[in-house]
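Have a look at the structure below before the remarks.
Missing here is one protein chain; the remaining ones are kept as they sit in the complex.
Here the chain labels run A and B in written order, and each chain numbers its own residues starting at 1.
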Amino acid sequence: MSRAAEVPERIVRGIQWGMAAGFVCFIGGIIVWIIHLIRTAWRLGDIPSASIGISLVAIPVFLTLLSVGFYVFWGLLTDRSER
Amino acid sequence: MADRADNRDAVLLAPIERTGAGFYWAVGGLALLILWGAAAYSTQFTSGLGVTGLHQPVSWGFYVTNFVFFIGISHAGTLISAILRLSKAEWRRPVTRMAEVITVMVLFIGASQILIDLGRPDRLLNILRYGRYQSPLLWDATSISAYLTASIVYLYIPMIPDIAILRDRLDRRKLLYSVLAMGWRGTARQQTVLNRAIAIMAVLVIPIAVSVHSVVSFVFSMTLQPMWHSTIFGPYFVVGAIFSGIAALIVAMIIFRAAYGLHAYLKPIHFRYLGQLLLVMAALWFYFTFAEYLTGYYGSEPEEMKVFWSKFTGRFWPFFWAMVLTNFLIPVLCLVRLGRRTIGKVLIASLSVIVGMWLERFIIVVPTLSNPRLPFGEGLYWPTWVEWGETAGSFALFALFYLLFTKLFPVISIWEIREGREVGLKEVEERLLTYLPDPAELGPAESSAAEVT
Partner (left out) sequence: MARWGMVIDLDRCTGCQGCVIACKAENNVPAVGAKEAVRGRIISWMQVLTEVEDHDQSGEKMRFVPRPCLQCDDPPCTKVCPVYATYRNPEGIVAQIYARCIGCRFCMAACPYNAKYFNWYRYQKEGPGQNPDVSVRPKGVVEKCTFCHHRLQRARDRALAERRELAPGDYVPACAEVCPARAITFGDLNDPGSEVSRLAHSPRAFRLQEELGTKPKVIYLAEGEGRG
(Lines give C-alpha, C1' and ligand atoms only; values in the text may rest on other atoms or scores of the structure.)
Protein backbone atom coordinates (compact mmCIF):
# COMPACT_ATOMS: atom_id res chain seq x y z
CA MET A 1 0.00 0.00 0.00
CA SER A 2 2.80 2.45 -0.70
CA ARG A 3 2.14 5.87 -2.02
CA ALA A 4 5.51 6.10 -3.62
CA ALA A 5 4.47 6.14 -7.25
CA GLU A 6 1.73 8.78 -7.09
CA VAL A 7 0.65 10.12 -10.42
CA PRO A 8 0.76 13.91 -10.71
CA GLU A 9 -2.64 15.39 -10.03
CA ARG A 10 -2.43 17.66 -13.07
CA ILE A 11 -2.03 14.83 -15.53
CA VAL A 12 -4.91 12.92 -13.99
CA ARG A 13 -7.17 15.97 -14.11
CA GLY A 14 -6.11 16.68 -17.66
CA ILE A 15 -7.02 13.18 -18.83
CA GLN A 16 -10.32 13.36 -16.99
CA TRP A 17 -11.24 16.63 -18.65
CA GLY A 18 -10.17 15.07 -21.94
CA MET A 19 -12.51 12.16 -21.31
CA ALA A 20 -15.36 14.53 -20.53
CA ALA A 21 -14.68 16.54 -23.66
CA GLY A 22 -14.50 13.31 -25.66
CA PHE A 23 -17.85 12.22 -24.30
CA VAL A 24 -19.42 15.55 -25.22
CA CYS A 25 -17.99 15.30 -28.72
CA PHE A 26 -19.22 11.74 -29.07
CA ILE A 27 -22.79 12.49 -28.03
CA GLY A 28 -22.71 15.74 -29.95
CA GLY A 29 -21.50 13.86 -32.99
CA ILE A 30 -24.36 11.39 -32.77
CA ILE A 31 -26.90 14.20 -32.51
CA VAL A 32 -25.33 16.01 -35.46
CA TRP A 33 -25.46 12.76 -37.40
CA ILE A 34 -29.14 12.22 -36.66
CA ILE A 35 -29.92 15.75 -37.82
CA HIS A 36 -27.83 15.16 -40.94
CA LEU A 37 -29.94 12.09 -41.72
CA ILE A 38 -33.13 14.11 -41.37
CA ARG A 39 -31.78 16.71 -43.80
CA THR A 40 -30.67 14.02 -46.24
CA ALA A 41 -34.12 12.47 -46.21
CA TRP A 42 -35.62 15.87 -46.90
CA ARG A 43 -33.18 16.61 -49.68
CA LEU A 44 -33.62 13.27 -51.45
CA GLY A 45 -37.39 13.49 -51.34
CA ASP A 46 -37.74 10.52 -49.06
CA ILE A 47 -40.33 10.69 -46.32
CA PRO A 48 -38.60 12.45 -43.42
CA SER A 49 -41.28 11.42 -40.94
CA ALA A 50 -39.36 8.34 -39.85
CA SER A 51 -36.22 10.38 -39.22
CA ILE A 52 -38.07 13.08 -37.32
CA GLY A 53 -40.03 10.58 -35.28
CA ILE A 54 -36.96 8.65 -34.25
CA SER A 55 -34.92 11.75 -33.55
CA LEU A 56 -37.65 13.01 -31.22
CA VAL A 57 -36.89 9.99 -29.02
CA ALA A 58 -33.23 9.38 -29.73
CA ILE A 59 -31.90 12.90 -29.24
CA PRO A 60 -33.44 13.35 -25.76
CA VAL A 61 -32.12 9.93 -24.76
CA PHE A 62 -28.59 10.84 -25.81
CA LEU A 63 -28.85 14.23 -24.16
CA THR A 64 -29.99 12.54 -20.95
CA LEU A 65 -26.99 10.24 -21.08
CA LEU A 66 -24.76 13.25 -21.58
CA SER A 67 -26.37 15.04 -18.63
CA VAL A 68 -25.97 12.05 -16.34
CA GLY A 69 -22.34 11.70 -17.38
CA PHE A 70 -21.70 15.35 -16.75
CA TYR A 71 -23.59 15.33 -13.45
CA VAL A 72 -21.34 12.54 -12.19
CA PHE A 73 -18.23 14.18 -13.55
CA TRP A 74 -19.05 17.51 -11.99
CA GLY A 75 -20.38 16.10 -8.74
CA LEU A 76 -17.38 13.91 -8.08
CA LEU A 77 -14.56 16.11 -9.25
CA THR A 78 -15.65 19.42 -7.83
CA ASP A 79 -16.49 18.10 -4.39
CA ARG A 80 -14.07 19.78 -2.03
CA SER A 81 -15.79 18.69 1.20
CA GLU A 82 -14.13 16.33 3.66
CA ARG A 83 -15.45 12.91 4.58
CA MET B 1 -10.99 4.92 4.71
CA ALA B 2 -12.40 1.66 5.95
CA ASP B 3 -11.42 -0.22 2.80
CA ARG B 4 -7.73 0.15 3.39
CA ALA B 5 -7.92 -1.80 6.61
CA ASP B 6 -10.76 -4.08 5.47
CA ASN B 7 -9.23 -7.24 4.13
CA ARG B 8 -12.41 -9.26 4.23
CA ASP B 9 -12.86 -8.78 0.50
CA ALA B 10 -9.24 -9.47 -0.41
CA VAL B 11 -10.28 -12.42 -2.53
CA LEU B 12 -12.15 -10.01 -4.83
CA LEU B 13 -8.97 -8.08 -5.47
CA ALA B 14 -6.79 -11.16 -5.84
CA PRO B 15 -7.29 -11.66 -9.62
CA ILE B 16 -6.19 -8.07 -10.18
CA GLU B 17 -3.15 -8.38 -7.98
CA ARG B 18 -1.96 -11.80 -9.09
CA THR B 19 -2.19 -13.79 -12.28
CA GLY B 20 -2.02 -17.57 -12.28
CA ALA B 21 -1.15 -20.06 -14.98
CA GLY B 22 -4.82 -20.75 -15.60
CA PHE B 23 -5.27 -17.28 -16.99
CA TYR B 24 -2.55 -17.78 -19.58
CA TRP B 25 -3.94 -21.15 -20.60
CA ALA B 26 -7.37 -19.61 -21.02
CA VAL B 27 -6.04 -16.72 -23.06
CA GLY B 28 -4.06 -19.12 -25.19
CA GLY B 29 -7.09 -21.27 -25.94
CA LEU B 30 -9.24 -18.27 -26.72
CA ALA B 31 -6.52 -16.80 -28.89
CA LEU B 32 -6.51 -19.92 -31.05
CA LEU B 33 -10.24 -19.63 -31.64
CA ILE B 34 -9.91 -15.93 -32.34
CA LEU B 35 -7.16 -16.68 -34.83
CA TRP B 36 -9.47 -19.11 -36.60
CA GLY B 37 -12.11 -16.41 -36.72
CA ALA B 38 -9.64 -13.84 -37.96
CA ALA B 39 -8.44 -16.17 -40.71
CA ALA B 40 -12.04 -16.82 -41.67
CA TYR B 41 -12.88 -13.17 -41.87
CA SER B 42 -9.77 -12.18 -43.77
CA THR B 43 -10.61 -14.83 -46.36
CA GLN B 44 -14.05 -13.36 -46.63
CA PHE B 45 -12.79 -9.80 -46.81
CA THR B 46 -10.46 -10.51 -49.69
CA SER B 47 -12.56 -12.94 -51.71
CA GLY B 48 -16.09 -11.91 -50.91
CA LEU B 49 -19.07 -13.40 -49.13
CA GLY B 50 -18.91 -16.30 -51.58
CA VAL B 51 -16.70 -18.16 -49.14
CA THR B 52 -19.70 -18.62 -46.88
CA GLY B 53 -22.55 -21.00 -47.56
CA LEU B 54 -24.96 -18.18 -48.37
CA HIS B 55 -26.75 -18.07 -51.68
CA GLN B 56 -30.02 -17.05 -53.26
CA PRO B 57 -32.56 -17.43 -51.58
CA VAL B 58 -30.85 -17.96 -48.21
CA SER B 59 -28.88 -14.72 -48.24
CA TRP B 60 -28.83 -14.39 -44.46
CA GLY B 61 -27.43 -17.19 -42.31
CA PHE B 62 -25.02 -17.58 -39.44
CA TYR B 63 -23.95 -13.97 -39.25
CA VAL B 64 -27.43 -12.57 -38.84
CA THR B 65 -28.26 -15.40 -36.42
CA ASN B 66 -25.19 -14.49 -34.37
CA PHE B 67 -26.13 -10.83 -34.51
CA VAL B 68 -29.55 -11.44 -33.02
CA PHE B 69 -28.14 -13.94 -30.54
CA PHE B 70 -25.39 -11.71 -29.18
CA ILE B 71 -27.58 -8.65 -28.96
CA GLY B 72 -30.04 -10.85 -27.10
CA ILE B 73 -27.46 -11.84 -24.53
CA SER B 74 -26.86 -8.17 -23.83
CA HIS B 75 -30.16 -8.06 -21.99
CA ALA B 76 -28.49 -9.87 -19.08
CA GLY B 77 -27.12 -6.67 -17.62
CA THR B 78 -30.27 -4.70 -17.91
CA LEU B 79 -32.61 -7.16 -16.32
CA ILE B 80 -30.50 -8.17 -13.39
CA SER B 81 -28.80 -4.95 -12.68
CA ALA B 82 -31.42 -2.34 -13.42
CA ILE B 83 -34.58 -4.13 -12.43
CA LEU B 84 -33.12 -5.66 -9.29
CA ARG B 85 -31.65 -2.30 -8.31
CA LEU B 86 -34.96 -0.60 -8.80
CA SER B 87 -36.78 -3.26 -6.80
CA LYS B 88 -34.09 -3.02 -4.11
CA ALA B 89 -33.45 -6.75 -4.13
CA GLU B 90 -30.53 -7.30 -1.78
CA TRP B 91 -29.34 -10.50 -3.47
CA ARG B 92 -28.28 -8.56 -6.53
CA ARG B 93 -25.11 -7.22 -4.95
CA PRO B 94 -22.55 -9.81 -6.09
CA VAL B 95 -24.24 -10.19 -9.45
CA THR B 96 -24.70 -6.73 -10.90
CA ARG B 97 -21.13 -6.07 -12.01
CA MET B 98 -20.84 -9.35 -13.92
CA ALA B 99 -24.15 -8.72 -15.62
CA GLU B 100 -23.23 -5.19 -16.66
CA VAL B 101 -19.89 -6.34 -18.06
CA ILE B 102 -21.61 -8.99 -20.16
CA THR B 103 -23.83 -6.34 -21.68
CA VAL B 104 -21.03 -4.01 -22.65
CA MET B 105 -18.72 -6.67 -24.05
CA VAL B 106 -21.37 -8.59 -25.93
CA LEU B 107 -22.76 -5.46 -27.57
CA PHE B 108 -19.44 -4.87 -29.26
CA ILE B 109 -19.41 -8.42 -30.54
CA GLY B 110 -23.06 -8.32 -31.56
CA ALA B 111 -22.82 -5.06 -33.45
CA SER B 112 -19.74 -6.27 -35.28
CA GLN B 113 -21.64 -9.30 -36.56
CA ILE B 114 -23.62 -7.03 -38.86
CA LEU B 115 -20.42 -5.43 -40.06
CA ILE B 116 -19.02 -8.88 -40.79
CA ASP B 117 -22.16 -9.69 -42.75
CA LEU B 118 -21.81 -6.73 -45.10
CA GLY B 119 -20.79 -7.37 -48.69
CA ARG B 120 -18.89 -4.08 -48.75
CA PRO B 121 -17.61 -3.30 -45.25
CA ASP B 122 -15.30 -0.74 -46.84
CA ARG B 123 -18.43 1.30 -47.56
CA LEU B 124 -19.54 1.34 -43.95
CA LEU B 125 -19.38 5.13 -43.85
CA ASN B 126 -22.32 5.17 -46.26
CA ILE B 127 -24.47 4.45 -43.25
CA LEU B 128 -23.29 7.73 -41.79
CA ARG B 129 -23.49 9.70 -45.00
CA TYR B 130 -26.66 8.32 -46.52
CA GLY B 131 -28.47 6.57 -43.72
CA ARG B 132 -32.19 6.13 -44.20
CA TYR B 133 -34.28 6.15 -41.08
CA GLN B 134 -37.05 4.35 -42.86
CA SER B 135 -34.89 1.24 -42.78
CA PRO B 136 -34.97 -0.96 -39.66
CA LEU B 137 -31.19 -1.28 -39.96
CA LEU B 138 -30.85 2.39 -39.10
CA TRP B 139 -33.19 1.94 -36.16
CA ASP B 140 -30.78 -0.81 -35.13
CA ALA B 141 -27.78 1.46 -35.53
CA THR B 142 -29.31 4.21 -33.41
CA SER B 143 -30.76 1.93 -30.79
CA ILE B 144 -27.63 -0.13 -30.34
CA SER B 145 -25.50 3.01 -30.14
CA ALA B 146 -27.78 4.35 -27.43
CA TYR B 147 -27.71 1.06 -25.57
CA LEU B 148 -23.94 0.72 -25.82
CA THR B 149 -23.42 4.25 -24.55
CA ALA B 150 -25.95 3.79 -21.77
CA SER B 151 -24.48 0.43 -20.76
CA ILE B 152 -20.96 1.78 -20.62
CA VAL B 153 -22.14 4.69 -18.49
CA TYR B 154 -24.20 2.32 -16.35
CA LEU B 155 -21.25 -0.03 -15.92
CA TYR B 156 -18.75 2.72 -15.23
CA ILE B 157 -20.59 4.82 -12.67
CA PRO B 158 -21.05 2.04 -10.06
CA MET B 159 -17.44 1.04 -10.71
CA ILE B 160 -16.04 4.34 -9.52
CA PRO B 161 -15.81 3.52 -5.77
CA ASP B 162 -14.19 0.18 -6.61
CA ILE B 163 -11.67 1.88 -8.88
CA ALA B 164 -10.89 4.21 -5.99
CA ILE B 165 -10.14 1.17 -3.84
CA LEU B 166 -7.78 -0.08 -6.53
CA ARG B 167 -6.20 3.34 -6.83
CA ASP B 168 -5.50 3.39 -3.12
CA ARG B 169 -4.45 -0.21 -2.69
CA LEU B 170 -2.44 -1.14 -5.75
CA ASP B 171 0.85 0.11 -7.08
CA ARG B 172 0.36 -0.97 -10.67
CA ARG B 173 -1.68 0.96 -13.23
CA LYS B 174 -1.81 3.99 -10.95
CA LEU B 175 -2.54 6.31 -13.83
CA LEU B 176 -5.44 4.26 -15.13
CA TYR B 177 -7.12 3.93 -11.76
CA SER B 178 -6.47 7.50 -10.72
CA VAL B 179 -8.00 8.83 -13.89
CA LEU B 180 -11.00 6.56 -13.83
CA ALA B 181 -11.68 7.02 -10.12
CA MET B 182 -12.84 10.59 -10.84
CA GLY B 183 -11.45 11.90 -7.57
CA TRP B 184 -13.62 9.62 -5.49
CA ARG B 185 -13.10 10.00 -1.78
CA GLY B 186 -16.32 8.58 -0.44
CA THR B 187 -17.68 11.89 0.84
CA ALA B 188 -21.36 12.17 1.57
CA ARG B 189 -21.97 14.50 -1.36
CA GLN B 190 -20.14 12.23 -3.77
CA GLN B 191 -22.15 9.28 -2.52
CA THR B 192 -25.39 11.19 -3.14
CA VAL B 193 -24.32 12.10 -6.65
CA LEU B 194 -23.38 8.51 -7.38
CA ASN B 195 -26.58 7.01 -6.03
CA ARG B 196 -28.73 9.49 -7.87
CA ALA B 197 -26.91 8.90 -11.13
CA ILE B 198 -27.18 5.12 -10.76
CA ALA B 199 -30.90 5.40 -10.04
CA ILE B 200 -31.48 7.55 -13.14
CA MET B 201 -29.47 5.20 -15.32
CA ALA B 202 -31.30 2.17 -13.96
CA VAL B 203 -34.58 3.70 -15.05
CA LEU B 204 -33.23 4.94 -18.38
CA VAL B 205 -31.51 1.77 -19.46
CA ILE B 206 -34.62 -0.44 -19.30
CA PRO B 207 -36.64 1.19 -22.10
CA ILE B 208 -33.49 1.50 -24.20
CA ALA B 209 -32.85 -2.21 -23.79
CA VAL B 210 -36.43 -3.09 -24.69
CA SER B 211 -36.17 -0.88 -27.75
CA VAL B 212 -32.92 -2.54 -28.85
CA HIS B 213 -34.25 -6.02 -29.19
CA SER B 214 -37.56 -4.79 -30.52
CA VAL B 215 -35.86 -3.03 -33.39
CA VAL B 216 -33.70 -6.08 -34.00
CA SER B 217 -36.92 -8.03 -34.38
CA PHE B 218 -38.31 -5.32 -36.66
CA VAL B 219 -35.59 -6.15 -39.17
CA PHE B 220 -37.57 -9.33 -39.79
CA SER B 221 -41.13 -8.36 -38.97
CA MET B 222 -41.12 -5.25 -41.19
CA THR B 223 -40.73 -7.44 -44.28
CA LEU B 224 -43.60 -9.30 -45.88
CA GLN B 225 -42.07 -12.74 -45.62
CA PRO B 226 -44.10 -15.64 -44.22
CA MET B 227 -43.47 -16.33 -40.52
CA TRP B 228 -41.49 -13.11 -40.25
CA HIS B 229 -44.29 -10.63 -40.76
CA SER B 230 -45.70 -11.21 -37.31
CA THR B 231 -46.78 -8.67 -34.73
CA ILE B 232 -45.51 -10.82 -31.87
CA PHE B 233 -41.88 -10.40 -32.89
CA GLY B 234 -41.12 -7.35 -30.76
CA PRO B 235 -42.08 -8.80 -27.37
CA TYR B 236 -41.01 -12.30 -28.48
CA PHE B 237 -37.46 -11.22 -29.15
CA VAL B 238 -37.24 -9.20 -25.95
CA VAL B 239 -38.41 -12.19 -23.90
CA GLY B 240 -35.97 -14.44 -25.71
CA ALA B 241 -33.20 -11.94 -25.11
CA ILE B 242 -33.81 -11.73 -21.39
CA PHE B 243 -34.01 -15.53 -21.34
CA SER B 244 -30.67 -16.03 -23.05
CA GLY B 245 -29.14 -13.17 -21.08
CA ILE B 246 -29.91 -14.77 -17.74
CA ALA B 247 -28.50 -18.06 -18.96
CA ALA B 248 -25.28 -16.42 -20.12
CA LEU B 249 -24.99 -14.58 -16.83
CA ILE B 250 -25.37 -17.80 -14.84
CA VAL B 251 -22.69 -19.52 -16.90
CA ALA B 252 -20.32 -16.56 -16.45
CA MET B 253 -20.98 -16.52 -12.72
CA ILE B 254 -20.30 -20.26 -12.36
CA ILE B 255 -17.09 -20.04 -14.38
CA PHE B 256 -15.63 -17.15 -12.42
CA ARG B 257 -16.87 -18.53 -9.12
CA ALA B 258 -14.75 -21.59 -9.76
CA ALA B 259 -11.81 -19.79 -11.35
CA TYR B 260 -11.44 -17.03 -8.76
CA GLY B 261 -12.71 -18.88 -5.68
CA LEU B 262 -15.72 -16.66 -5.12
CA HIS B 263 -17.74 -19.32 -3.29
CA ALA B 264 -18.27 -17.06 -0.31
CA TYR B 265 -19.93 -14.39 -2.46
CA LEU B 266 -21.80 -16.34 -5.11
CA LYS B 267 -23.77 -18.71 -2.97
CA PRO B 268 -26.34 -21.31 -3.92
CA ILE B 269 -29.11 -18.89 -2.97
CA HIS B 270 -28.07 -16.51 -5.76
CA PHE B 271 -28.16 -19.31 -8.29
CA ARG B 272 -31.45 -20.48 -6.88
CA TYR B 273 -33.05 -17.09 -7.47
CA LEU B 274 -31.53 -16.74 -10.92
CA GLY B 275 -32.62 -20.29 -11.68
CA GLN B 276 -36.16 -19.41 -10.73
CA LEU B 277 -36.01 -16.38 -13.00
CA LEU B 278 -34.70 -18.61 -15.77
CA LEU B 279 -37.59 -20.98 -15.23
CA VAL B 280 -40.10 -18.15 -15.46
CA MET B 281 -38.47 -16.92 -18.67
CA ALA B 282 -38.53 -20.47 -20.08
CA ALA B 283 -42.26 -20.63 -19.49
CA LEU B 284 -42.75 -17.17 -20.96
CA TRP B 285 -40.64 -18.02 -24.01
CA PHE B 286 -42.61 -21.19 -24.54
CA TYR B 287 -45.88 -19.27 -24.31
CA PHE B 288 -44.79 -16.80 -26.99
CA THR B 289 -43.51 -19.57 -29.24
CA PHE B 290 -46.69 -21.55 -28.81
CA ALA B 291 -48.87 -18.53 -29.60
CA GLU B 292 -46.80 -17.75 -32.68
CA TYR B 293 -46.99 -21.22 -34.19
CA LEU B 294 -50.57 -21.88 -33.20
CA THR B 295 -51.66 -18.69 -34.96
CA GLY B 296 -49.79 -19.68 -38.09
CA TYR B 297 -51.08 -23.22 -38.05
CA TYR B 298 -54.71 -22.31 -37.40
CA GLY B 299 -54.77 -19.77 -40.22
CA SER B 300 -53.30 -22.31 -42.62
CA GLU B 301 -52.10 -19.73 -45.09
CA PRO B 302 -50.28 -21.73 -47.77
CA GLU B 303 -47.08 -19.69 -47.71
CA GLU B 304 -46.87 -19.76 -43.94
CA MET B 305 -47.62 -23.47 -43.83
CA LYS B 306 -44.75 -24.16 -46.22
CA VAL B 307 -42.36 -22.60 -43.73
CA PHE B 308 -44.22 -24.12 -40.77
CA TRP B 309 -43.92 -27.69 -42.02
CA SER B 310 -40.34 -27.06 -43.07
CA LYS B 311 -39.60 -26.38 -39.42
CA PHE B 312 -41.78 -29.08 -37.90
CA THR B 313 -41.21 -32.06 -40.17
CA GLY B 314 -39.19 -30.80 -43.12
CA ARG B 315 -35.54 -30.02 -43.60
CA PHE B 316 -35.22 -28.10 -40.36
CA TRP B 317 -36.93 -30.55 -37.99
CA PRO B 318 -33.73 -31.56 -36.12
CA PHE B 319 -32.98 -27.95 -35.30
CA PHE B 320 -36.54 -27.09 -34.39
CA TRP B 321 -37.07 -30.00 -32.05
CA ALA B 322 -33.58 -29.61 -30.59
CA MET B 323 -34.59 -26.05 -29.85
CA VAL B 324 -37.74 -27.17 -28.05
CA LEU B 325 -35.73 -29.71 -26.10
CA THR B 326 -32.91 -27.39 -25.07
CA ASN B 327 -34.98 -24.25 -24.59
CA PHE B 328 -37.90 -25.68 -22.71
CA LEU B 329 -37.80 -29.35 -21.73
CA ILE B 330 -34.30 -29.51 -20.27
CA PRO B 331 -34.48 -26.18 -18.42
CA VAL B 332 -37.88 -26.93 -16.94
CA LEU B 333 -36.82 -30.41 -15.84
CA CYS B 334 -33.68 -29.01 -14.26
CA LEU B 335 -35.19 -25.97 -12.65
CA VAL B 336 -38.47 -27.08 -11.11
CA ARG B 337 -36.80 -28.48 -8.05
CA LEU B 338 -33.83 -26.40 -7.01
CA GLY B 339 -33.36 -27.81 -3.53
CA ARG B 340 -30.23 -29.90 -3.90
CA ARG B 341 -27.38 -29.60 -6.36
CA THR B 342 -28.64 -26.15 -7.22
CA ILE B 343 -25.56 -25.00 -9.04
CA GLY B 344 -25.21 -28.15 -11.13
CA LYS B 345 -28.81 -28.08 -12.28
CA VAL B 346 -28.72 -24.39 -13.00
CA LEU B 347 -25.51 -24.80 -15.00
CA ILE B 348 -26.98 -27.54 -17.17
CA ALA B 349 -30.15 -25.55 -17.69
CA SER B 350 -28.20 -22.42 -18.64
CA LEU B 351 -25.88 -24.15 -21.10
CA SER B 352 -28.92 -25.81 -22.62
CA VAL B 353 -30.68 -22.47 -22.98
CA ILE B 354 -27.68 -20.86 -24.63
CA VAL B 355 -27.64 -23.59 -27.27
CA GLY B 356 -31.42 -23.49 -27.54
CA MET B 357 -31.65 -19.75 -28.01
CA TRP B 358 -29.00 -19.82 -30.72
CA LEU B 359 -31.04 -22.52 -32.45
CA GLU B 360 -34.16 -20.39 -32.02
CA ARG B 361 -32.53 -17.47 -33.83
CA PHE B 362 -31.40 -19.84 -36.57
CA ILE B 363 -34.88 -21.31 -36.88
CA ILE B 364 -36.32 -17.83 -37.28
CA VAL B 365 -33.85 -16.60 -39.89
CA VAL B 366 -33.16 -19.49 -42.24
CA PRO B 367 -36.35 -21.51 -42.88
CA THR B 368 -38.31 -18.46 -44.03
CA LEU B 369 -35.60 -17.54 -46.52
CA SER B 370 -35.29 -21.17 -47.52
CA ASN B 371 -38.91 -21.34 -48.64
CA PRO B 372 -39.53 -18.47 -51.04
CA ARG B 373 -43.05 -17.59 -52.10
CA LEU B 374 -42.49 -18.07 -55.81
CA PRO B 375 -41.78 -21.56 -57.14
CA PHE B 376 -38.04 -21.63 -56.76
CA GLY B 377 -36.54 -24.75 -55.28
CA GLU B 378 -36.12 -24.88 -51.52
CA GLY B 379 -32.88 -23.22 -50.49
CA LEU B 380 -30.19 -25.51 -49.09
CA TYR B 381 -28.01 -23.64 -46.64
CA TRP B 382 -24.77 -25.31 -45.60
CA PRO B 383 -22.45 -23.08 -43.56
CA THR B 384 -18.75 -23.30 -44.42
CA TRP B 385 -15.66 -23.27 -42.25
CA VAL B 386 -15.65 -19.50 -42.58
CA GLU B 387 -18.97 -19.17 -40.81
CA TRP B 388 -18.09 -21.70 -38.14
CA GLY B 389 -14.78 -19.97 -37.59
CA GLU B 390 -16.39 -16.57 -37.38
CA THR B 391 -18.89 -17.88 -34.82
CA ALA B 392 -16.21 -19.55 -32.72
CA GLY B 393 -13.99 -16.48 -32.96
CA SER B 394 -16.84 -14.21 -31.86
CA PHE B 395 -17.61 -16.28 -28.78
CA ALA B 396 -13.91 -16.45 -27.97
CA LEU B 397 -13.43 -12.72 -28.45
CA PHE B 398 -16.31 -11.99 -26.09
CA ALA B 399 -14.83 -14.37 -23.52
CA LEU B 400 -11.43 -12.73 -23.92
CA PHE B 401 -12.80 -9.21 -23.44
CA TYR B 402 -14.61 -10.41 -20.34
CA LEU B 403 -11.53 -12.14 -18.99
CA LEU B 404 -9.36 -9.09 -19.55
CA PHE B 405 -11.91 -6.97 -17.74
CA THR B 406 -11.74 -9.20 -14.69
CA LYS B 407 -7.99 -8.73 -14.65
CA LEU B 408 -8.29 -4.97 -14.49
CA PHE B 409 -11.36 -4.42 -12.34
CA PRO B 410 -13.11 -6.39 -9.61
CA VAL B 411 -15.73 -8.69 -11.02
CA ILE B 412 -17.91 -8.30 -7.94
CA SER B 413 -18.82 -4.85 -6.75
CA ILE B 414 -16.83 -4.48 -3.53
CA TRP B 415 -18.45 -1.30 -2.27
CA GLU B 416 -21.93 -2.65 -2.85
CA ILE B 417 -21.11 -5.79 -0.89
CA ARG B 418 -19.84 -3.60 1.94
CA GLU B 419 -22.91 -1.42 1.66
CA GLY B 420 -24.98 -4.57 1.97
CA ARG B 421 -23.17 -5.56 5.12
CA GLU B 422 -23.29 -2.14 6.72
CA VAL B 423 -26.66 -0.71 5.77
CA GLY B 424 -28.46 -3.42 3.86
CA LEU B 425 -29.78 -5.31 6.84
CA LYS B 426 -31.10 -2.20 8.54
CA GLU B 427 -32.71 -0.87 5.38
CA VAL B 428 -34.49 -4.13 4.69
CA GLU B 429 -35.74 -4.37 8.24
CA GLU B 430 -37.10 -0.82 8.07
CA ARG B 431 -38.76 -1.58 4.76
CA LEU B 432 -40.38 -4.74 6.09
CA LEU B 433 -41.79 -2.81 9.00
CA THR B 434 -43.55 -0.45 6.58
CA TYR B 435 -45.26 -3.44 4.97
CA LEU B 436 -46.77 -4.64 8.19
CA PRO B 437 -50.16 -3.24 9.18
CA ASP B 438 -50.14 -0.01 11.17
CA PRO B 439 -50.62 -0.37 14.94
CA ALA B 440 -53.71 1.89 14.72
CA GLU B 441 -56.97 1.64 16.80
CA LEU B 442 -57.66 -2.04 17.24
CA GLY B 443 -61.11 -3.29 18.26
CA PRO B 444 -61.26 -5.99 20.94
CA ALA B 445 -61.39 -8.77 18.30
CA GLU B 446 -58.38 -7.49 16.37
CA SER B 447 -56.26 -6.82 19.44
CA SER B 448 -56.65 -10.41 20.65
CA ALA B 449 -55.93 -11.60 17.12
CA ALA B 450 -52.84 -9.39 17.07
CA GLU B 451 -51.70 -10.93 20.31
CA VAL B 452 -52.07 -14.42 18.88
CA THR B 453 -49.85 -13.48 15.89
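Basically, a residue touches a chain if its C-beta (ideal position, glycine included) is under 8 Å from a C-beta of that chain, and two chains touch if they have at least 3 such contacts.
This one's a predicted model, so the numbers in the text were calculated from it and none came from an experiment.
Considering B:L32, B:L124 or B:A291, the position touching the chain not shown turns out to be B:L124 (whole complex). Residue in contact with the omitted chain (choice from B:P136, B:G275 or B:P410): B:P136. Against the chain not displayed here, chain B makes contact via residues 47-50, 53-60, 114, 117-121, 123-124, 126-127, 130-132, 134-138, 141, 219, 222-225, 369, 372-376, 379-380.
Throughout what follows, only the chains that are shown with their structure count from here on.
Separation between the centroids of chain A and chain B, computed from CA atoms only, is 25 Å. In the complex of the two chains, the chain A residues touching chain B come out as 1-2, 4-7, 11-12, 15-16, 19, 26-27, 30, 33-34, 37-38, 40-41, 46-47, 50-51, 54-55, 58, 61-62, 64-65, 68-69, 71-73, 75-77, 79, 81-83. On chain B, the positions that touch chain A within their shared complex are 1, 4, 128-134, 138-139, 142, 145-146, 149-150, 153, 157, 160, 168-169, 171, 174-175, 178-179, 182-190, 192-194, 196-197, 200-201, 204, 208.
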